[in-house]
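As you look at this complex, bear in mind that one protein chain is not there, while each of the others sits in place.
Chain IDs A, B and C follow the sequence of writing; residue 1 opens each chain.
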Amino acid sequence: MNKVKMGMVGGGQGAFIGAVHRMAAQLDGQIELVCGVFSSEPQCSFEYGQQLGLNESRCYHHFSQMIEQEAQLPEDERMEFLAIVTPNHLHYSMASKAIEYGFHVICDKPATISLAQVLTLARQLASSNVLYALTYTYTGYPMVKEARHRVQSGELGDLRKIIVSYQQGWLADKNSEHQKQAKWRLDPAQAGPSCCMGDIGVHAANLAEYISGTEITHVCSDLTSAHDNRVLDDDGTVLMKFGETLKGVLLASQVATGEDNNLSISIYGDKASLQWQQQTPNTLTLHFPDSSTQVIRSGIANKSKLAIESMRLPAGHPEGYIEAFANIYRNFAAQIRAKKENRQLSESAMDVPGIAEGIRGMLFIDSVVKASKSAQKWHEVKGENLHD
Amino acid sequence: MNKVKMGMVGGGQGAFIGAVHRMAAQLDGQIELVCGVFSSEPQCSFEYGQQLGLNESRCYHHFSQMIEQEAQLPEDERMEFLAIVTPNHLHYSMASKAIEYGFHVICDKPATISLAQVLTLARQLASSNVLYALTYTYTGYPMVKEARHRVQSGELGDLRKIIVSYQQGWLADKNSEHQKQAKWRLDPAQAGPSCCMGDIGVHAANLAEYISGTEITHVCSDLTSAHDNRVLDDDGTVLMKFGETLKGVLLASQVATGEDNNLSISIYGDKASLQWQQQTPNTLTLHFPDSSTQVIRSGIANKSKLAIESMRLPAGHPEGYIEAFANIYRNFAAQIRAKKENRQLSESAMDVPGIAEGIRGMLFIDSVVKASKSAQKWHEVKGENLHD
Amino acid sequence: MNKVKMGMVGGGQGAFIGAVHRMAAQLDGQIELVCGVFSSEPQCSFEYGQQLGLNESRCYHHFSQMIEQEAQLPEDERMEFLAIVTPNHLHYSMASKAIEYGFHVICDKPATISLAQVLTLARQLASSNVLYALTYTYTGYPMVKEARHRVQSGELGDLRKIIVSYQQGWLADKNSEHQKQAKWRLDPAQAGPSCCMGDIGVHAANLAEYISGTEITHVCSDLTSAHDNRVLDDDGTVLMKFGETLKGVLLASQVATGEDNNLSISIYGDKASLQWQQQTPNTLTLHFPDSSTQVIRSGIANKSKLAIESMRLPAGHPEGYIEAFANIYRNFAAQIRAKKENRQLSESAMDVPGIAEGIRGMLFIDSVVKASKSAQKWHEVKGENLHD
Partner (left out) sequence: MNKVKMGMVGGGQGAFIGAVHRMAAQLDGQIELVCGVFSSEPQCSFEYGQQLGLNESRCYHHFSQMIEQEAQLPEDERMEFLAIVTPNHLHYSMASKAIEYGFHVICDKPATISLAQVLTLARQLASSNVLYALTYTYTGYPMVKEARHRVQSGELGDLRKIIVSYQQGWLADKNSEHQKQAKWRLDPAQAGPSCCMGDIGVHAANLAEYISGTEITHVCSDLTSAHDNRVLDDDGTVLMKFGETLKGVLLASQVATGEDNNLSISIYGDKASLQWQQQTPNTLTLHFPDSSTQVIRSGIANKSKLAIESMRLPAGHPEGYIEAFANIYRNFAAQIRAKKENRQLSESAMDVPGIAEGIRGMLFIDSVVKASKSAQKWHEVKGENLHD
């Protein structure tokens, strides 16, 4: 079995998520990094690629150079998919160019920096033969898949309430703004219309929609920032409706002093409720009205085929963030293989966030930013020309 | 040292909170139940009093009978304070009558069923010589007092965000409505304008104000009920402002399937944050941006004098809800003694929720009910004639 | 219903457990403290009794004075039972004298300071008409009763292994020896042949035997002390056999730096296992081989009638150490009432540790002390003249 060939843009010195993408891709031994552009500084890019052990000829200086030269290589040598791990503002143009040249794309979230961009991208994809994935990492966790299954199978009954909370503290201090990771996220030109909601709120919204299998239809939003000079939000709360009878609350903050990466979700149905916390990801808790609380552990009592297939270790051997991330890569690689070999996708290969989730994310960001500025309570979540 | 003499109204067969009040009052051996009316059925009341071991002559049939006859007894025999543990709609008239006859009053929350009532009661109290306490139980926990102290001492820095959540599930099922406890809480005539916010939301709001030492100034509110026939809310979320820079979110539900009495609070400042959970009340967690998380246990590393004085056991011996409740009774008994002996109040004797907290509670309920019905986002929390 | 009348010996200024006994006795309003000797200093005793609000004539100066004078009082006035809360070395003689005068006795553990003493006491009791209880507090917790029930009902299958651990750190530091509580516990004349095993190891052994419903038959023991000057143990480990197929390990320490009162037990059967921790006493965890972990909470999914009857609050309202202690008092009071009224004991009234548990405790202490001094591995747990 040959490895699937990956190229990367972004993720050089000082980056966080690029290295995670590489570890996630390598973990299962099914993907091989063959080329990349790792910095906007051509020389830095070249040197970093060499450090990673890439063939010198494929340590590129520029993005367009990479795309164009890779496209020239023989089919069994050239990159098969591009991983985009740059700041947000580059996602759209890079994905678009890769699609144009026929490369599959896996992109960090959010898909783009505007609703308009993601809709254009969706149209381009629809008329291409290219696969597209978006790394909503948290849906890669086995217990999140188990949670989704428990909802789908009716174990919770009719859903009534979703509470999802994503608390980080790394931007609490004013001085944090000088970090590389902070700078672009707080800059509307690079991050888009939101910092907190675009960076982590969108993860929380995706998690809620993924597990519940429903869509946010209305929001009431209150975004703030802890320091006057910040033009984008670093904290916010969103009241949500998912249709008529299901309500929710989304809390997100990057200034919650002392919090690391505290993402948690509680979903209440009329028969039972569930709770999952990212910082202890290997358990899922189910509460029932008149019986004992059930704690489901990875590998024990899992009913979801997708969950079971996304574990690598027996019960009691903790799997973490990289493994969750790797599930997205592994499934995306399976999609690519299936496409190449003209095979039907397995269920797990379909379990990859894609452009539909990208649109949902941009709709969410767009809606909560608008809603926050309004004196009115509720706002419909809708894109103006979504189905044109 | 003679025991302080207590009378009780409410809390007979099938009641929950009445028995808790009695245990809380008895725990420390400083208060003696001497009389009571325990039911609206005169004969039931009489029999229940006898079961409790009261002197037959002081097992009353009616509330007014108790007040009037007790007032006739010699000073060293008669009841010194009245504990009101009836449904909400009786709080006002009973407290008012007790005050009129010169009895001190301790009342279950909320103080009354309307803002107007509590304001009238406050005026009556102001012109009386009577002490008044309200059993916001959760502020009786030592670790809650410790939390308040940590905020006051500046350990958290300037506060930015409060998240308080109170999740119960006992009204989730439609059939729950037939329980005695449910019936009156869901009936506006007995409960006032809100079920969930009046019963538990008001505890959460009080907890947030007590620990933070600030007041909610604006709310945005969304109240719902899980079953169409319910005219009062059984679930709700409130966005809050505490002045200019501190924001908050309050979540409360009685239909959160599978939850018992899950009250928790997180407070974020610009230097540190804290977290407390009622179901594991003997610890308080402090998070800092760049140092280890501190878990403060009852009896170890407590800096608050009030916290230390409100513990009865060495570290590692769990104290619970009854002990928290008993702290309010013990402090109220100390107030009564100090008044009798014309002594100044100790700091802990002052640490009892009173009519001011009663007004805050009714303002909160009134505001969130109004705000929920409005299409507008934010509403000021204010009483129209508050300072007349 | 008249309250049951209690006298107390011990538990004055600076004592810990005396105040706990009083709160436990008062909590449910069924027991009344009527007299006491609270100090070996006659004047201190007298004054402390007055502080507690006792009638001056019943604030005694000496133990024998109390016993003799109370015995003279009319039946409906005099103390009905004596609570012994002194250091260990006084337990035997005081219990013996109280029995002689026909007073029921409730005594803090261990029953005596030697196996010989407890056997003599048992014989005296057998030929008396007196009730005797021993405050093995931890068996008063509802979830401990639930655990016992789960074992008895066969839910765990055949038991294979018990791990019980009791970690405290208060004697870790050399200076701790000057505390009142430490002084007598480290003195063989007052404490008996063991400090750690006599004070807390015996609780752990009792807990293991209570939940499992079996008896320790053999021990291998290693007792130590952290400071050279200590003649008694402050730490120890005991390997145990309970008959042929059930094995166990008991760990106890008073020098486990940083631990408060960390008592926990795990019991493994061939079908399931359970775990309970005293510092979070309101839950009981059951593990199964191929299904989810069950967390049983106080008030939810409890199958033990004894557990249910020993709770005072609905689920989610934590009960703690005092409530567990109060269950022993409440049940003992019910025993006394039943005896007086010549009624049969209810099941819960029988659920009180008594002289049989006292003998088991002294056998345990005696055995582990002897076994620790031996170079041989295993020692039978047996009293030489146990059934004479």
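Operating definition for what follows: contacts are C-beta pairs under 8 Å (C-beta built on N, C-alpha and C of every residue); 3 or more make two chains touch, one makes a residue touch a chain.
These numbers were taken from a predicted model, which means no experiment stands behind them.
In the full complex, the chain left out of view touches A, B, C.
Note on the undisplayed chain: of the listed residues C:Thr135, C:Ser253 or C:Thr283, the one touching it is C:Ser253.
The omitted chain makes contact with just one of the residues C:Gln51, C:Ser64, C:Gln179 or C:Ser374: C:Ser374. Interface note: of C:Gly29, C:Pro87, C:Gly169 or C:Gly320, the residue touching the hidden chain in the full complex is C:Gly169. In the complete complex, the residue from C:Phe81, C:Phe242 or C:Tyr268 that touches the missing chain is C:Tyr268.
Not every partner is drawn; the one left out touches chain A at residues 1-3, 16, 19-20, 22-23, 26-30, 33, 50-53, 168, 170, 259-262, 278-282, 297, 299-300, 312-323.
In the full complex, chain B touches the omitted chain through residues 286, 290-297, 300-301. Looking at chain C, the residues touching the absent chain are 156-157, 160-161, 163, 165, 167, 169, 172-173, 220, 222, 224, 226, 235, 237, 239, 247, 249, 251, 253, 255-259, 266, 268-273, 286-289, 293, 374-378.
In this section, only the chains that are shown with their structure count from here on.
Taking each chain's centre as the mean of its C-alpha atoms, the one that lies farthest from the centre of chain B is A.
Mean C-alpha positions place chain B and chain C at a centre distance of 35 Å.
Centres computed as Cα averages put chain A at a distance of 44 Å from chain B. For this pair, chain A with chain C, the centres built from the Cα atoms lie 56 Å apart. Annotation for chain B: residues 259 touch two or more other chains.
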